[in-house]
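Only one protein chain is missing; all other protein chains are in place.
Coming up: chain A.
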């Protein structure tokens, strides 16, 4: 979602600093309390409504997950996992979508200048008019979030309602949630609130309750309160230690300076070799004599 902004922390494929007039902007966060979510999908609907998205009506695939996966038209999807814990069935429901990483793999991988930006408040946003459809963001993301739209070959994902947040409103999903399981505010406030929730869960027998704010991506601006924070994979494969893949780091990091040196060296070598040694000529006249 393109917004005019002078508060940009990072901009994809841009070697120089983008406008960052207000670096002091408060970091925001969305806190999803998985333990109070009832799986009603009001947030899914609110997301489609506010963003005016129309996914195709799909088929029931035998579970509650519907649509079955994130798509370019469904930026958030409820994931339902049935697990047995302490001899009891537990129905773990997680609202899936972009985590708005502090170190976004999508942005690191993106080759198109300004197609992905990170605002000073932490929101990671796709600027679709600059998207070229290469899908590198999909390879960069540790959470498998971005999706390419078949109609326009552009990648889409949750914007954290950057348009609403800029004008001081909370994201649409937060506004809609009937149980208050989704909250929005400064990241500090959300962490403090989460700490209370975790305390309470511990008194209720969830000794491993905790906050999911993974360090491997520098923390996220969408966080979860989990009953089983020691095993996030229980929640439909939420990664335990997400990080930008080392393969992506190698590709986007070390390889570039190495390549620059290598290519520059081969061109310079050629140039100075020619100047130094001179062309390699076959003497066109010598054989006339030795033939004779």
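To be clear about the criterion, contacts are C-beta pairs under 8 Å (C-beta built on N, C-alpha and C of every residue); 3 or more make two chains touch, one makes a residue touch a chain; residues count from 1.
One rule holds for everything that comes next: contacts and distances are computed from a predicted model.
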| item | value |
| --- | --- |
| Name per UniProt, for the chain absent here [options: "Pyruvate ferredoxin oxidoreductase", "Formate dehydrogenase subunit gamma", "Twin-arginine translocation pathway signal" or "cysteine desulfurase"] | "Formate dehydrogenase subunit gamma" |
| Of A:18, A:39, A:67 or A:113, the one touching the omitted chain in the full complex | A:113 |
| Of A:2, A:81 or A:139, the residue in touch with the unshown chain | A:139 |
| Chain A residues that touch the omitted chain in the full complex | 13-15, 111-113, 130, 132-136, 138-139, 144, 148, 150, 153, 245, 247-248, 250-251, 255-256, 259-260, 262-263, 266-267, 270, 273-274, 277-288, 291 |
